[in-house]
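Here's the structure, in structure tokens; my notes come after.
The complex is shown incomplete by one protein chain, all other protein chains being positioned as in the whole.
Let's look at chain A:
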């Protein structure tokens, strides 16, 4: 269980590092958040109250939804402005 969570986290990290498209980076972030949820729920099983981990993972899901909405709005706006969603070409703030 924990190994699966670790695998998901590392693949998410890999995707974030190696993809050029903004949406693929978002997919990687979602994977990492979900692996954190998996670990929380796994440990929540050994909690005598058995609720803290689950409630925390509920909050994580909520924050992931909010993050995805805002990030996709930004991606759409950036695409309108730069005509690309390639993260390497969006460099007008480069020093």
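Note that contacts are C-beta pairs under 8 Å (C-beta built on N, C-alpha and C of every residue); 3 or more make two chains touch, one makes a residue touch a chain; residues count from 1.
The rule is short, and it goes like this: contacts and distances are computed from a predicted model.
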item: Name under which UniProt lists the unshown chain, selected from "Response regulator receiver domain-containing protein", "Innermembrane translocator", "NADH-quinone oxidoreductase subunit J" or "Sugar ABC transporter permease"; value: "NADH-quinone oxidoreductase subunit J"
item: Interface with the undisplayed chain - residues on chain A; value: 1-4, 6-11, 13-15, 17-24, 26-27, 30-31, 34, 37-38, 41-42, 44-51, 54-55, 57-59, 61-70, 72-77, 79, 85-86, 88
